[in-house]
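A protein chain is absent from this complex, but the other protein chains hold their places.
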Amino acid sequence: EELIGPGLGIQASPAMLKQWNRDVFPDGAGLPSGQGSAREGEVVYRAHCIGCHGPEGRGGSAEELAGAEHSLIDDPPDKTIGTYWPYATTLFDFTRRSMPLSNPGSLTDDQVYAVTAYLLYLNRIIGPDDEMNAQLLPAVVMPNQDGFIDNYRRDD
Amino acid sequence: EELIGPGLGIQASPAMLKQWNRDVFPDGAGLPSGQGSAREGEVVYRAHCIGCHGPEGRGGSAEELAGAEHSLIDDPPDKTIGTYWPYATTLFDFTRRSMPLSNPGSLTDDQVYAVTAYLLYLNRIIGPDDEMNAQLLPAVVMPNQDGFIDNYRRDD
Amino acid sequence: QGLIFTAATWGALSSQTATAELERESWTKQPGKPFSNYGAPSDYEKKVIRWIMANDDAPGNGVSWTPLHELEGIVTPSGLHFERHHNGVPAIDPERHRLLIHGLVKRPLTFSVSDLLQYPMQSRLCFIECGGNSNAGWRSEPIQTQVGYFHGMASCSEWTGVPLSVVLQEAGIKGRAKWIIAEGGDASMMNISLPLDKALDDCLLALYQNGERLRAENGYPLRLLVPGWEGVLNVKWLRRLHLAAKPVMARNETAKYTELLPSGKARQFSFVMEPKSVITHPSFGHRLDRHGLYQISGLAWSGRGKIAKVEVSADGGKSWAEAELQEPVLPQCFTRFRIPWRWQGQDVVLKSRAFDETGAVQPERSELIAKRGRHGYFHYNAIVSWAITEAGEISHVYL
Partner (left out) sequence: QGLIFTAATWGALSSQTATAELERESWTKQPGKPFSNYGAPSDYEKKVIRWIMANDDAPGNGVSWTPLHELEGIVTPSGLHFERHHNGVPAIDPERHRLLIHGLVKRPLTFSVSDLLQYPMQSRLCFIECGGNSNAGWRSEPIQTQVGYFHGMASCSEWTGVPLSVVLQEAGIKGRAKWIIAEGGDASMMNISLPLDKALDDCLLALYQNGERLRAENGYPLRLLVPGWEGVLNVKWLRRLHLAAKPVMARNETAKYTELLPSGKARQFSFVMEPKSVITHPSFGHRLDRHGLYQISGLAWSGRGKIAKVEVSADGGKSWAEAELQEPVLPQCFTRFRIPWRWQGQDVVLKSRAFDETGAVQPERSELIAKRGRHGYFHYNAIVSWAITEAGEISHVYL
């Protein structure tokens, strides 16, 4: 097959691929080694998150992270991690890449596992002593795991 | 005939028309009353024009206004008021609306007649004592009066 | 009254100067400003801005709207293109920026910006609309604000870039690949999953916007253009394309940009921006101060293709007339519609509805709500109604 472009791409080194790829999939692909517990996560949360997201994930200037008082079929519905998010891996993926918003990329992977565990705990999905790592996180079953309809190329 | 627009135009007063219309046509339409001689024009020129156009219309930073050394069929040709401009009225029209560039609109009509006469004199079209006014200016026959081919909607 | 005042002014001027030289306005009596290397709008148009709504604790998190109510035609000046940033506008050094293509490819490759500038390019006029645009329409009371601050998370530019298919061919797509996870190089490093077939169909690695290189707030030096699909997919500051068998299930394709239905289930991967139209003139914030002829003017667009027809109603939807569409009508592009209208001072409700070439029609608000409920938040595309009182005042109404 002849190239339709000039072929200027440079082969990426395995080291670069490892450094650059931070995508974490529902099956756990992309999760790094490391671990952290919800109790450890509370420390991380108080140090790095509480200023924007408020105590226990509520009442801050930024998004609510826990504490839904209504279900998804109430009016108004209450969309939080606990009621709405389908995969726990998303929490790790997003927190590691984007949070804390004031200093993104500043947490270690252990800290990200820990604060992820803490947010799952706040949303009553795991217990206060539970820990998260590359094996346990993808095994978490989120309450709204089946809550989504794939709409791609459907017509409604 | 029904208007295709909302009809918001305001009738212009005769006074406004008189003030706003400064177009001067080859037949003299649009020329104001007033007059000025080439000698008077030299005074105007030295006071208001020489800084940019140079002594006797040459050697300044702005366009040459006289002193062609070549004809239009020489290589290079020499396009000046004397060799190229088809109508003397254009000189009045342009000078009154646009010159002196640093202070446009600052000359009286008499001064514009005078400096027009002076430029015609510098281009050897009238004599040093000749005067210009609304009757005399359109009667000036410029050397290149017949030098133009109307190209509108012709195909070359 | 303004008009009578005008005539009076000229009358006064004329008597003052009847015998003097021709009167000139001040700006004709002295040389104007010199040339500029790069221009800016007139000082008299300083009110024409994108209005900013950001988080006080995170000033780079929020949106700014295109003031559609101040604009005409279809092109959005780049300086007024809407912004949606998750964590501000990065100042990326183009010489240090790289695009990485990896995952289910035969050859993981990196490209510098100067490499990509040597690739074959295409241009197209195309809108980008945030999936959350017009979401004030879900509120139970009609929002009273100018069109731009209601529907202005949509803008239209001429984008030029390299077809994504060209660099994907170079990397060599493996058979199992079905999705591409795109990642931005800002402080949010936002990622999102795009179906591979769309990527191969018409997506561009955009390098130019309205003729010049991208603006920083629109992704300089490189953004993904995903024609007609929700804005969040048009990843700015693009640094990585990860070919995968499945979507990554990123925060912005699960927690956000999904539409909760009354059933409690949510529509996910709702990509296409459905047909929409809005009358921009006259609209909220304008006032009709005379009876007579007006030109109704507005914008229509559809992520599915070309706008086929726009109808306008001046009686709240009882009867409709077809508006003229400004040529050229292009797919996934703003389309300006216009129709003459005579106002004799009566109470009226103006509406517009868009039809696209696939047969999709902009719904009435009641139809949209019947289908999607009141809590979808994204993808609001219902017909907009402007009520005009006898006094010429215009408000947004639900009908």
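Chains: A, B and C, in written order; residue numbering restarts at 1 for each.
Throughout what follows, a residue touches a chain if its C-beta (ideal position, glycine included) is under 8 Å from a C-beta of that chain, and two chains touch if they have at least 3 such contacts.
Not measured: the values here are computed from a predicted model.
Participant: Among the chains present, which touch the one that was left out?
Facilitator: Result: the unshown chain touches A, B, C.
Participant: Among B:Ser37, B:Thr89 or B:Gln111, which residue is in touch with the absent chain?
Facilitator: B:Thr89
Participant: Per the definition of touch given earlier, which of C:Asn135, C:Ser165 or C:Gln326 contacts the omitted chain?
Facilitator: C:Gln326
Participant: For subunit B, which residues reach the chain that was dropped from this view?
Facilitator: 1, 3-12, 16-17, 20-26, 51-52, 60-62, 71-73, 75-77, 79, 81, 84-87, 89-90, 93-94, 97-98, 101-102, 104, 147-152, 156
Participant: Considering the whole complex, not just the chains shown, which residues of subunit C touch the missing one?
Facilitator: Residues of subunit C in touch with the missing chain: 2-3, 6, 10, 24-25, 27-45, 48-52, 54, 58-60, 62-64, 70-81, 83, 85, 87-94, 96, 98, 110, 112, 114-115, 118-123, 157-160, 185-187, 189, 207-208, 210-218, 220-221, 294-295, 297, 326, 328, 330, 336, 338, 340.
Participant: Please give every residue of subunit A in contact with the chain that is not shown.
Facilitator: 3, 5-8, 10-13, 15-16, 18-20, 22, 96, 101-109
The rule we apply is simple: only the chains that are shown with their structure count from here on.
Participant: Which integer distance in Å separates the CA centroid of subunit B from that of subunit C?
Facilitator: Here subunit B and subunit C have centroids separated by 51 Å.
Participant: Quick check: how many Å separate the C-alpha centres of subunit A and subunit B?
Facilitator: 77
Participant: If you look at subunit A, which of its residues touch at least two other chains?
Facilitator: Touching at least two other chains: none.
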